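First the structure, which I've put down as structure tokens, then a few questions once you've had a look.
Heads up, one of the protein chains got dropped from this complex, but the rest are sitting where they should.
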Amino acid sequence: MATGTTPKEGIALPPASAGGQRLKLAIAATVLAVAFGYFAFTAFQSAKVYYVTVGDVLAQSPQGQMVRVSGKLAPDSFQRTPGETLALFSLTDGSQALKVQYDGVIPDLFFNPQSDIVAEGANQGNGTFLASAILVKCPSKYVAVQES
Amino acid sequence: MREFWVPVATIAWKDLLLELRTKEIVTSVLVFALVAVVVFYFALRPTPQTIGFVAPGVLWVAFTFAGSLVMMRTFVLEKEQGSLEGLMLCPVSRDVLYFGKLISGFLFMLVVEAAILPVFSVLFDAPLLNPALFGVLVLTTLGFASVGTLFSAISVNTRSREIMLPILFFPMVVPVLIAAVAATAIVLDGASQERLGQWLAFSGAFAAIFVTLSALLFGYTLEE
Amino acid sequence: MRAAAAVTLGWVWVALNALSAIYALSKTGLGVMWFAELLVVALLASPGALLVAWGRRRPQRYEEFMQLAKQVLLPITGVMMLLTLSMVFLWVPTDANLGVSQRIFYFHVPLAIMSLLPPFLVSLSSIGYLWRRNEGWDALSLSAVEVGVLFTTLTLATGSIWARPTWGVWWRWDPMLTTFFILWLMYLGYLLLRAYAPSPDQGARYSAVLGIVGSVNSVIVYMATVWWNTQHPEKVVGPAAEAGSLDARMGVALLVAFATFALLFAYVLLERLSLRRDEAQVEVLRAQLEEAR
Partner (left out) sequence: MRKKKALWLGVLALLALPWVAMWAPHPFTTSTPEGTVSLQSWPDHHLALPTDQAEGEDTKAQANLPFLFAVYTITWIAFFGYAFYLSRRQAELRQEIQALQEEVARRRQQSSQ
């Protein structure tokens, strides 16, 4: 086969009709447009965040099932023996509080009162949530520090 | 319409006939996938508590590996026996070749998956013989086969093709793999049918995009 | 004719960006990123198309332009680097929540946004190559991928380093991170594919196909992972930003940093393009030598 020919012209015994080519391209364009349109449509819808709230965990989370809980640090609830890594604290959704136990590094923003904290782990059934990971959702604002 | 689908069916039938006679692809890939499942079992050692997390992932990782092997074989066979040139001399446009190859690869993968599924649900004690899983299986496999066929035609011509195909194939199927694992987990849970529908639509859109794109681009991979 | 069409397309792109910048400004007062993007696109899109056309038709002028562009870009980029650094370390206020580590922002964000440019460039130039078979398009997509690897690697590295003090982990399978990681893997696959291709011509064709499919895929990867969850902050700049999300001085520093990294991108891309030309010339000369034998 000669090099440099486009594949369509390769060796065409019964040459594909121009109308057939155009039909194929039209179908392809339609399929792509519909599929991408679907993605674009869902992109606007998927602004939801898939975390459970503290209330959800307390109300229904079955024991031992892995969930992500989102909440804020309850004021004055953080306890940790100096020099150790095991931390106990409570996450709150404003009305209820969930006791969380976590062993590991705690990120800086954890103690920021505005931070949304996400604990990944399982409910132990005895009223405490054993977290295997702690994340802090980034604040969506960057503001200068007040120097006064 | 007829002049498009008849050659497509002919090419797909040629592959199926060859496979029916030799049973080369399906048996080897099936055994491979079963071995992979066993290895996963011992690597993860799921307990009744963790099985719900582990099972969908293990299932789809095994299917992904099996899929990349099926895809590899479909074009390697052509290349080894020199019939690729014959195929290219067919007086049909290149997208016809693509659809023929897509259908045969898709069917091989489905057969392998259908054979593994009961074994898997016994070994992992997961109720996977659920009709809702059928849709997940078909759409995801179509997504796998769509990009797999395209990359198989590319990698078969490169040096060290056994490495090249997985390198190209795995990153490409990440979205549909995510959707498949999520949908399978929902099927196992029996919860939230609405989310299942969303993931199915996602896999469908993925398959539609890449079947179309690959059909458009396939000709460029087969020029000499 | 072809060059004219390419340049026109480039300018249409620039015009569209200008419109969106005006829209963004009118809406939020913080159209920083869109202006920056306008700058980059104006820098790259239409001259890029010109370069491809020139490289084939008037090699002499192409060479002259490349030399001039590199000579101009290098000192400007150097000065901008110094300016950025002095702003980041001497001028911008410290963030109230994140403290010192927020200063990583001025490197990480421009790097991340610049690494979204190569997928565009690669898909466009891959289509251009498959359509016209002009070596220039192929050189452009190869160079864009290599520079893309550099930018993506740095985005991943800086993001990871920033994540450690702020999120408490080095890595999360967050949509943004996952997308960049997959993108990075696909870029590496692209480079490997070229290395393992049986002939340069086949390598160019195969990688053009991969370039198109991969760029589309990176968008879908993002879609897939976003449905799981995200840990990234909401938009602080651009049309989707809330007013007052970004301190004014921080915005200015970000803009300057962005311009710096855009210039760096342009400079490195040009260097890589002219290297590609030398590589092609070596191949041609070797073929001639074979003939003369």
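As written, the chains take the letters A, B and C, and residue 1 is the first residue of each chain.
One rule holds for everything that comes next: a contact is a pair of C-beta atoms (placed from the backbone, for glycine too) under 8 Å apart; a residue touches a chain by one contact, two chains touch by 3 or more.
All figures in this text were calculated on a predicted structure; none of them were measured in a lab.
Checked against the full complex, the one of C:76, C:116, C:161 or C:176 touching the unshown chain is C:161. In the full complex, the hidden chain is touched by chain C at residues 78, 81-82, 85-86, 88-91, 93-94, 96-97, 99-101, 103-104, 107-108, 111, 150, 153-154, 157-158, 161-162, 164-165, 264, 267-268, 271-272, 274-275, 278-279, 281-282, 285-286, 288-289, 292-293.
Here is the rule we use: only the chains that are shown with their structure count from here on.
Interface comparison, A-B versus B-C: the higher number of contacting C-beta pairs is recorded for B-C.
Centres computed as Cα averages put chain A at a distance of 26 Å from chain C. Taking each chain's centre as the mean of its C-alpha atoms, chain A lies 28 Å from chain B. For chain B, residues touching at least two other chains, in rising order: 198, 202, 206, 209, 213, 220, 223.
Shared interface positions of chain C, defined as residues touching 2 or more other chains, are 220, 223, 227-228.
Across the interface of their complex, chain C is touched by residues 3-4, 39, 42-43, 46, 49-51, 68, 104-110, 112, 114-115, 118, 133-146 of chain A. Partner chain A is touched in their complex by these residues of chain C: 93-99, 101-102, 105, 133, 165-169, 172, 201, 219-220, 223, 226-234, 236, 242, 244-247, 249-250. By the touch criterion stated above, chain B contacts chain C in their complex at residues 147, 150-151, 154, 157-160, 164, 167-168, 171-172, 174-176, 178-179, 182, 198, 202, 206, 209-210, 213-214, 217, 220-221, 223.
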